[in-house]
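As you look at this complex, bear in mind that one protein chain is not there, while each of the others sits in place.
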Amino acid sequence: MMTSLRLTAAEIARTVQGRVDGDAAVIITGLAPIEQARPGDLTFVAQSRYFSCLETTPAAAVLVDAACPAPTSDSLALIRVANPYLAFVQIARNFFQPPAPAPGVHPTAILGEGVRLGENVAIGPHVVIEPECEIGDEARIGALCFIGRGARLGQRVVLFPQVHVAHGVQIGNDVIIQAGSVIGSDGFGYVKHEGVYHKIPHVGTVILEDGVEIGANCGIDRSTFGVTRIRRGTKLDNLVHLAHNVEVGEHTVMAAQTGVSGSTKIGSRVTIAGQVGFVGHIEIGDDSTFGAQAGVTKSIPAGITVSGYPAREHQQARREEAARRRLPELLKRVRALEKALAKIAPEALGKIDDSEA
Amino acid sequence: MMTSLRLTAAEIARTVQGRVDGDAAVIITGLAPIEQARPGDLTFVAQSRYFSCLETTPAAAVLVDAACPAPTSDSLALIRVANPYLAFVQIARNFFQPPAPAPGVHPTAILGEGVRLGENVAIGPHVVIEPECEIGDEARIGALCFIGRGARLGQRVVLFPQVHVAHGVQIGNDVIIQAGSVIGSDGFGYVKHEGVYHKIPHVGTVILEDGVEIGANCGIDRSTFGVTRIRRGTKLDNLVHLAHNVEVGEHTVMAAQTGVSGSTKIGSRVTIAGQVGFVGHIEIGDDSTFGAQAGVTKSIPAGITVSGYPAREHQQARREEAARRRLPELLKRVRALEKALAKIAPEALGKIDDSEA
Partner (left out) sequence: MMTSLRLTAAEIARTVQGRVDGDAAVIITGLAPIEQARPGDLTFVAQSRYFSCLETTPAAAVLVDAACPAPTSDSLALIRVANPYLAFVQIARNFFQPPAPAPGVHPTAILGEGVRLGENVAIGPHVVIEPECEIGDEARIGALCFIGRGARLGQRVVLFPQVHVAHGVQIGNDVIIQAGSVIGSDGFGYVKHEGVYHKIPHVGTVILEDGVEIGANCGIDRSTFGVTRIRRGTKLDNLVHLAHNVEVGEHTVMAAQTGVSGSTKIGSRVTIAGQVGFVGHIEIGDDSTFGAQAGVTKSIPAGITVSGYPAREHQQARREEAARRRLPELLKRVRALEKALAKIAPEALGKIDDSEA
């Protein structure tokens, strides 16, 4: 929801350490990307190929960097900042806040014994918080969330409605979890004995460090012993699966429907596209990149880009893919070679099986 | 749940504009597919290869089309209709209704200020409806659902229990959402600045048009700005992911665990099998078809059938696949050619690396 916005370009510039070129008194009443901007809006241009849009946009003001030339019209205010996109996002976050539960504890929320609440928490209707939990200052717990016994949530944590934080899970500051995600389910671990699978109790936990964000309907398993851990600043999209004992480094991004099998360790600043799968017990180096649907069957060194199944170095995968497209033609060419050779030197190649053509 | 069914063939025929051949007074007490039909059941035969089943079925009556020959036994009533399968489904929908919440608002439901309810709505226990929502006539909201501030639901909408409809989402008439799905989660959008990802606020929304149906545990993200939209009549299976700003056309079907990345536009009457992935910012033409697990890396024209990774025209994919199966053999044949040529013209091919065999 947008709170009503009515500020001058100068007032907005101040919030992002910007400098106004043009009419600093122009009134900003909305925010929009450049292609949707209407009169009164603040927008931004972050790439030189969009500089020409400044000539035609009806926006009231545009966030730009130092390199952007001034438009010919002087009715458009420019707000010069170091990173226009980042500044735009920061401004947007000040004015668009998703609705949160009302401050305080809703009377239908069930809080167990020994629950400690920080200052200014908001706990929605029908929330269940089991005994001995700790909820940090400014945390917002959406309706119908479940927080299991002894879980600890840091400051400014946002749980959207219907999130599940299982017993003992530890969540840092500024963590955001979208609706329906489950943090701390038991891992998929069994001992097989005489053909029957016996469940291994999962006595470990999950730790989400500061600034981690989790999409909707994810499943993140607790460790068998020890900790399934996501380090600070890492972001997961929707429907992601992390198995028991997985570790993910800092500032890594993992797109939707990706799955990581047990005990695999993923580095920091890794970029993972959607529907990627990692087998268990491998190590993924820092700064590596994974194409969509990659099937990662072994450890990958730092800095490498891989794709395909089984995942391999991306340039090699592309060469193989290009060659594969020519396979039907290649079969014909080899057949032609065999026939030609049979003509000029019948005995050199030995018997040719004509049935295979 | 089946309500108790006790009607004559004639009475049933009337509900589907059918005509009875045989005993119009026979009593129908149940419905079943042909291979499970028991005495008293109504069943249907939609394909000529099943016509012979009419000789042996113990059913009381069978829905058939005009082309179906009459069985030798005259104890079996035929109900002739234009589309026997459709007629069977229409009859089944009259008699099998999944249980719904009791009419009215359950006393444990929490309704915020300014919520407007249509006529004959049913709202289950522990539902949370935030302020300013609008719920259409005959809507059925299952237990433990969450409906965020300002969301609007049309007439006859069915939310199974534990569904999440986030703030501002707009849902048309006759929409059905299975349990656990999340409509309107924030999209996976970040600005990277000095190695840190900064969340982009998602101020857009989701619109599900009339007749859309969503499976269980899906995640459908709201747009950054603007609208993530599913047009009328489109059906999604379980565990589907739609990213922010995605648009899906009319009467498209998308099987389970498929994922669509940000800003991709999918046409109308598209058929998408399970576990398909679409990269972002591409356009998928109307009437196209996607094989299971296809990895779609670029825009696809209308009417094309594709499969594989990276997805390519299906006949080409099959040719490549057939050729791939012969690859190990092909390697041997090329080696044999090289050896033969080396025998008859040793210097023509240059040095052969024997280590590669």
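Residue numbering begins at 1 within each chain, and the chains themselves are lettered A and B in the order written.
Everything below uses one rule, namely that a residue touches a chain if its C-beta (ideal position, glycine included) is under 8 Å from a C-beta of that chain, and two chains touch if they have at least 3 such contacts.
The structure presented is a predicted model; accordingly, all values stated were derived computationally and were not measured.
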*Which of B:Asn217, B:Asn245 or B:Ser261 sits in contact with the chain that's absent?*
B:Asn217
*Which residue, B:Ala25, B:Ala70 or B:Ala345, contacts the hidden chain when the whole complex is considered?*
B:Ala345
*Which of B:Thr57, B:Gln178 or B:Asn245 sits in contact with the chain that's absent?*
B:Gln178
*On chain B, what residues meet the omitted chain?*
1-2, 31-33, 36, 83, 85-86, 89-90, 92-93, 96-99, 106, 108, 124-126, 142-144, 160-162, 176, 178-180, 211, 213, 215-217, 233, 235, 237-239, 251, 253, 255-257, 269, 273-275, 292-293, 308-309, 321, 324-325, 327-328, 330-331, 334, 337-338, 341, 344-345, 348-350, 356
_Even though one chain is hidden, which residues of chain A still touch it in the full complex?_
108, 110, 126, 128, 130, 144, 146, 148-150, 162, 164, 166-168, 180-182, 185-186, 188, 190-191, 193, 195-203, 217-219, 221, 224-226, 239, 241, 243, 257, 259, 261, 275, 277, 279, 293, 295, 297, 309-310, 312, 316, 319-320, 322-324, 326-327, 329-330, 333-334, 336-337, 340-341, 343-344
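Following the convention adopted for this analysis, only the chains that are shown with their structure count from here on.
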*Report, in whole Å, the distance between the mean C-alpha point of chain A and the mean C-alpha point of chain B.*
26
